[in-house]
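Below are the structure tokens for one structure; questions will follow.
One protein chain is absent from this view; the other protein chains keep their places.
Let's turn to chain A:
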Amino acid sequence: MFNFHKDHKSLANTALFVFVGLSIFIAVVPAFQMQETKPLPSMEPLTEQQHRGFNIYIAENCVSCHTQQVRNIEMDNAWGERPSIPSDYYFSKKRMDVWRQSPSILGSERTGPDLTNVGKRQSGEEWHLLHLYNPRTVVKESIMPGYPWLFEEKNEQDIAPDDRVIPVPASFLRHPSKKIVATQQALDLVAYLQSLEQPALQGDGTAEFIASIKKKKATVSESEETGNLPDGTALYASTCAACHQADGEGLPGAFPPLAGSAIVNDENPETLIRIILEGYDTRPEYGVMAPFANMLSDEEIAAIATHERGNWGNNAPAVSPQKVKEIRKLIQNLKE
């Protein structure tokens, strides 16, 4: 019966049915099980605008360079507070329409940063719009393509009162006399990006990162021996430089300079620390700064502040983690 060498029928049937069986075991059944997840209580569905932005995200195939998965390993700590879990994808991974399936937002390449938590990490609308128009306006070394077709070039006199004008530096303009105005599409896409935030987990300790043996040892010995701060230069580069730039000069019309800033150079670091902890939105000529209290530890904030106070011609005393701790407590008391 199973003479595969002579019987083409049994050969084809066996090859087909065994493969189908294996496929059901390894793909179809697990897939059915995986789609039976429920959303976390803290999650909300995408708003209509965010959903429109999400459609652009997929159409421009952003997933070919940006992942949205925080793996359960320590190096992915940079991209989220906890490893991703199936529920995180409840609202975004749904069939899009008759023609298009549930989008592959987990991704397979990290040519650009992971976006799981980008709404928290990079919350300013202004920054996103600038970055979308031409990423090199805010990150000099970026290789991401610009999306100028999501923006309009308008003459000064044609600008309507509710137009969102983007402060693109003159050197990036094709027609220096014109202004760049975000289209609805750009605003939608940014709304989606701003919505990307890891939802909070109920309870705790269930999804801790797998810690690095090496790193743990290193931090223990450091704090015991010298009380050294983490690397302020690296922290500044990954947390602050996207807006304030690596040279501390900021971006005119969008992000204030730190070099020569009175607040940064103040003998008393209190205002600087408060801005980092609480965010800042009092100067209309600049974009909004997000609060970092939940994202950075006292040591990290002290390291960043120290870096800012000792570079680009700034010259102010270092900041200690104890000082940050004090101010954090103070803010909490004020709130209560």
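Couple of notes before you dig in:
We adopt the following convention: a contact is a pair of C-beta atoms (placed from the backbone, for glycine too) under 8 Å apart; a residue touches a chain by one contact, two chains touch by 3 or more; residues count from 1.
To be clear about the criterion, contacts and distances are computed from a predicted model.
Choosing from "ABC3 transporter permease C-terminal domain-containing protein", "Phenylalanine--tRNA ligase beta subunit", "Spermidine/putrescine import ATP-binding protein PotA" or "Cbb3-type cytochrome c oxidase subunit I", the protein name stored in UniProt for the chain missing from the display reads "Cbb3-type cytochrome c oxidase subunit I".
Among the residues A:S102, A:Q184, A:N228 or A:S297, only A:S102 touches the chain that is left out of the figure. Annotation: of A:Q50, A:T67 or A:N117, A:T67 touches the absent chain (contact as defined above). From the options A:W127, A:Y147, A:Y192 or A:Y286, the residue with contact to the chain not on display is A:Y147. Those residues of chain A that touch the chain absent from the view are 4-6, 8, 11-12, 15-16, 18-20, 22-23, 26-35, 37, 58-65, 67, 69, 71-76, 78, 83-86, 88-90, 93-96, 99-111, 113, 134-136, 139, 141-149, 210-215, 234, 237-238, 241.
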